[in-house]
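Please read through the structure below; I'll follow up with questions.
The complex is shown incomplete by one protein chain, all other protein chains being positioned as in the whole.
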Amino acid sequence: MMKVFKSREFLVLVLLVVLILSVATVNKAVLNPITLINIVNSALFLMLIAMGQMFVVQTRGIDVSVGAIAGISAVIFGFALNAGLPLPVAMLFALLTGLVAGSINAVGVVFVGIPPIIMTLGTLGAYRGFMRVLTGGSWIESIPQSIKSLAVTRFFSVPLMVWAVAALVVVVAVLLARIKAARNFYAVGDNYDGAYLLGINVKATRFAAFALAGLFSGAAAIVFTGQIGFVPMQTGNGLELKAIAAVVLGGVSLMGGTGSIWSAVIGALFLTTVDSMMIFLKVPGSWNNAVAGAVLLAVVVFDYLIRRSVRRRQLAARAAEMRRSEIEAEGAKSMPKSANKTLQPTEASS
Amino acid sequence: MKFASWLRSWEFMLAIVLAVELIVLGIINPAFLNIENLLFSTSDFVHVIIAAIGLTLIIMTGGMDISGVSVMGMASIVCGLSYVAGAPIELAVAIALVVGFAAGSFNGTVVANTDVNPLVITLAMMFLYAGIATGLPTLLDMMGFASMGPGGFEAYQYEGISGLPKHFTWIGTGGIGWIPNPLIITIVLAAAASWLMLGTRFGRYLKLIGVSADVARYTGVPVKRTLIAVYAINGFGAAVAGLVLTAYFTSARSDLGADALLNIITAVVLGGSSIYGGQGSVLGTFLAGLALGYLRQGLLALGITSDVVPVIVGSVLIGTVALKIGMSVLNTKRANRAAYAAERMAVSGNGG
Partner (left out) sequence: MTDQPMSDAPLVALRGIWKVFESVTVLRGVDFDIYPGQVHALLGGNGSGKSTMVKIISGAYQPTAGTIEIGGVPTVLSTPSEAHAHGIYMVPQEPHIFPNLTVMENLTTGLQGDAAEIARRARDIAHDIGLNADFAAPGGELSIANQQLVEIVRGLLRNAKVLILDEPTSSLTRREVASLATQMHNLKSRGIGLLFISHRLNEVLELTDHIKVLRDGGFVLTAPASELTTDMLVEAMLPAGFTPPAATADRQIRRDGEAAVLSVAGLCSQVFRDVSFEVFPGEVVGISGVVGSGRTELAEAIYGIDTDATGAVTIAGVAAPRRTPQICQELGLAYVPEDRHAHGIFLALPCAQTISSSVLSLGRSRFMSEAREVAMAARFVERLRIKLASPLQVARTLSGGNQQKIVLAKTLAPEPRVIILDEPTRGIDARARQDVYRIIRELTADGVGVVVISSEVGEIAEVSDRIMVMKRGRLTELPAGVKGIEQISAATFDANGGVSA
């Protein structure tokens, strides 16, 4: 249990609550449950994309094409619905589009050896261009409004979409805890060579990470299209970078090996909440990006400082252990020297 | 000897590619080959090259800075706001350049003093600077600065700031003879950066850090100072790009250049820089930037929709890197085989 409280996810969650409460001292309206539910509702798109991104970042990769994948999946979803396909089939098409697009990234990164930032930047352009080519540059508007009705359906005043994504998050969390291969994401990101030497199929793991990023972006496209009822050309624009910011904020290190599905969820909630809180503080929306950037910067620098001090403390502890063992060994051989200075481990207090 | 090795260089290949591209496009559409037209059409894309020059220096060190696209918009809006707030245009330009330089220095300071991936740091900076750029007008309103328009400074956020003085917009729209001013600025900056990289101690530091930052540190290279300086130069370059674009569009906007990231990085990588550092060429970036820019112009001239352009640019980026990886794998294999054969020969020679 202690582990949960010490985790970065929990830290950011606490920050989130503090943020909401402190805004509440200025404007009580924030604490209205409907407000909070709406924040969650508007975070869903980013949350799903961030969940996919989480796998990639955890394995020490980066995928800047997820927003474009969401865009192209949304277009395919819209086409499928307009072609009169039943909703489940259309959803399958959207997911499949995401999976294929993610797998293309995976092939370039894993089998050709192209650096992830280059590969996904290239496909970012390619997918976004392809999306415009498919639609001729215009919005897809004539989508059957039955899908929109899904978005306005509420159970206990919580939108159906929120329930669906919450269920998905729980299912994914359980699966990740249950499926042993899920640990390979941590292992590969944490220590690539070590994972390889342990016999883990590192290529398959990295491949799966990029493919999953695509799949989740496909899922995000379904939620997005459902929520707004049409597919604008900007779908997913800039979301790739927000998704990275969300997972890093939630505790996934770009050095790999840390974080969980909750990092993506909480990181996305946090960024969306920051946007909403600005409204309650009457700060113009034009400052949203600046605040998001400042928060991300503060978190990664703070994280670096914590990591550094932990590392120093561990080194000091080990040095002290060695010294004790040494003194014991000397003591066994001869009388302990009184002149033996006991040195404090030089803690970095800076 | 020197000439022969130059013929095999990446830059020479790029020059050939550029020439072939222009000829092919010219054959399909002869109107394209009008010299004056060719020169003036560069104004549509030289901001990409200017930003890519600074990034080339950073990538030389094995670093990365994706915040340049936001610095462009920030420099543009800062210049515009300073002007409408009453500063003479010369001062407004100077303020914008200082802001770009300061933003870059801040990036460099964080990169040099933490082990956090530069991509993440500059990702945060990209949001931060873009946010400052869009937020500045409202901030000025809140701080009670007297604005000139009825909507307050906030109105500029959406409309952009036009009405900039003629001698400023001339920088973007005018030219000397057949050569447009933006191209002249680009060439001057490229020459300066190239000299910095090849002819100065600073340029050598960049290379040493890129090949191995650890070896550089053990050798006594001032790694932190060099990194801060190179990010600062990049910030300055991005600000210049933003101002050139402002002058060309005759309007200061906070989102100028925001969509240039893919093109900038493609120009650098296609120009021969390795994103692992230690290898790069400003001339290569310049030529690659021209080739990419004309490719876009050419495709548009051929009636191909602009939507296809990013597909092609993205494919060119991926293809270039894949090609380089393939070539280096083959070379290593060949070298190892040769070394083994030589050793084997030496051993059997000694034995017999």
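In this document, chain identifiers A and B correspond to the written order of the chains, with residue numbering beginning at 1 in each.
Basically, a contact is a pair of C-beta atoms (placed from the backbone, for glycine too) under 8 Å apart; a residue touches a chain by one contact, two chains touch by 3 or more.
Here the structure is a predicted model, which is why all the values come from computation and not from measurement.
Undergrad: Please identify which residue in A:55, A:93, A:130 or A:186 touches the non-displayed chain.
TA: Spelled out, the listed residue whose C-beta touches the missing chain is A:186.
Undergrad: Pick from B:91, B:215, B:302 or B:329: which residue touches the chain that isn't shown?
TA: Per the contact definition at the top, the residue touching the missing chain is B:215.
Undergrad: What subunit A residues would touch the chain not displayed?
TA: These residues touch the chain not displayed: 3, 180, 183-184, 186-187, 190-191, 193-201, 257-258, 312, 315-316, 318-319, 321-323, 325-326, 328-329, 332-333, 341, 343, 345-346, 348.
Undergrad: Residues of subunit B in contact with the chain that isn't shown?
TA: Listed in rising order, the touching residues are 198-205, 207-208, 211-212, 214-222, 278-279, 332, 335-336, 338-340, 343-344, 347.
Quick note on the criterion: only the chains that are shown with their structure count from here on.
Undergrad: Mind checking the centre-to-centre distance between subunit A and subunit B? Centres are C-alpha means, answer in whole Å.
TA: 29
Undergrad: Which residues, counting only subunit B, touch subunit A once they are in their complex?
TA: Within the complex, subunit B touches subunit A at residues 64, 110, 114-117, 119-121, 123-132, 134-135, 137-139, 154, 157, 261-262, 265-266, 269, 275-276, 305, 307-315, 317-318, 321-322, 325.
Undergrad: Please name which positions on subunit A make contact with subunit B in the complex.
TA: Touching subunit B: residues 62, 108, 112-115, 117-119, 121-126, 128-130, 132-133, 137, 241, 244-245, 248, 254-255, 284, 286-294, 296-297, 300-301, 303-304 of subunit A.
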